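Every protein chain but one is kept in place in this view of the complex.
Moving on to subunit A:
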Amino acid sequence: MTSQDGDALTDAARLREADEPSSPVIRFGKDKPLRLDAGVDLAPWQIAYQTYGTLNEDRSNAILVCHALTGDQYVASTNPLTGKPGWWSMMVGPGRPIDTDRFFVICANVLGGCMGTTGPASTNPETGKPYALDMPLVTIRDMVRSQAMLIDELGIDTLFAVVGGSMGGMQVLQWAASYPDRLFSAAVLCSGARHSSQNIAFHEVGRQAVMADPDWCHGKYLEYDVRPAKGLAVARMAAHVTYMSDQSLHRKFGRSLQDREHVTFGFDADFQIESYLRHQGMSFVDRFDANSYLYVTRAMDYFDLAADYGGVLAHAFKGSKTRFCIASVTSDWLFPTSESRAVVHALNAAAGNVSFVEIDSPRGHDAFLLNEPELFTMVRGFLTGGARSRGILPPALADDWEAHS
């Protein structure tokens, strides 16, 4: 098989996931449109999701996990495109902090995504072609609205918890503001109540890279059977730097050279960091749709929760009975601790119930996806404490542990 055949195969697989995902999917007809902030109704539309664990008789043990920018519904199971384990399998699973022996975990692909929930790569029923830029712009609030409709379909009234990091955390905050009576607790990791100017700037760099690729074809690349792989790879490379820290890059790569003794006086990937970034960029384009990248980054840019409440963030949480758990990471410069603290102070001002910790880690923004024992302890403790007060029973095997904790 030539590499071009390989590319074609991945392309075909990725396209298939957009309309016919490997995961369960709920399709909403014209009678159940999704009202978008852009002022239009999206119909028909669909939402792809995965569940783990068992919903209890009271339907009280459901946790919704919200994924980040380039995540998907495969939070704790193999990704059908990459064959890799779930992106948060250290956090979610049997005996994990988000314990699927105890909780019923739901994770849905976000609106605008490319893994089976309606997005720019989905087929537009009006034309029979991919939506591309005819897909209306979506917001974090639209994503959350679509998730609420999914939860309705699953027959769940109140979620025990909504949990997410980064863009997932934005969705959690939006959940708390939009549906305060439908979630008992909320965990927001490495996130904030708005996207900062610096973050918008980095997203704009990424989008411009995609749009500057001649193969982007004004968004219609799928119709022409090409893809803006170079542009999307560059976007991913730039973004990836923001997910790490100077310290973690230095530790991991330093100035080490890639498979060579000396620099080559050329523009090959002389340094390990260059080689690493190129690899990150190229593997990303195999699993992600370029237009989805434009749409979902835009949704993050537009997020400013306080703006919807007269510029006062505390008003978003007025009267909220939800228990909050907020965590930041010392070396995260994408969503620095000050952003988390602003949320904590708003919750304090609203007399909300909130726990907050700043995790000391050199790994930057992506720390929330990695093996950070302090973060696991925090999330486990927060959920266990809440579950106890909600009468959600621990798994039989863990009875002993529970009795001693």
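Criterion: a residue touches a chain if its C-beta (ideal position, glycine included) is under 8 Å from a C-beta of that chain, and two chains touch if they have at least 3 such contacts; residues count from 1.
Please note the rule applied: contacts and distances are computed from a predicted model.
The complex includes a chain that is not drawn, and of the options "Carbohydrate ABC transporter permease", "Cell shape-determining protein MreC", "Methionine biosynthesis protein MetW" or "Regulator of SigK" the UniProt name matching it is "Methionine biosynthesis protein MetW". Residue A:378 is the one among A:159, A:188, A:244 or A:378 that touches the chain missing from this view. When the missing chain is restored to the complex, the residue among A:74, A:160, A:221 or A:356 that touches it is A:356.
Touching the chain that is not shown, out of A:132, A:209, A:300 or A:325: A:325 (per the contact rule at the top). Although one chain is not shown, part of subunit A still touches it, namely residues 323, 325-326, 341, 344-346, 348-349, 351, 353-360, 374, 377-378, 380-382, 384-386, 388-389.
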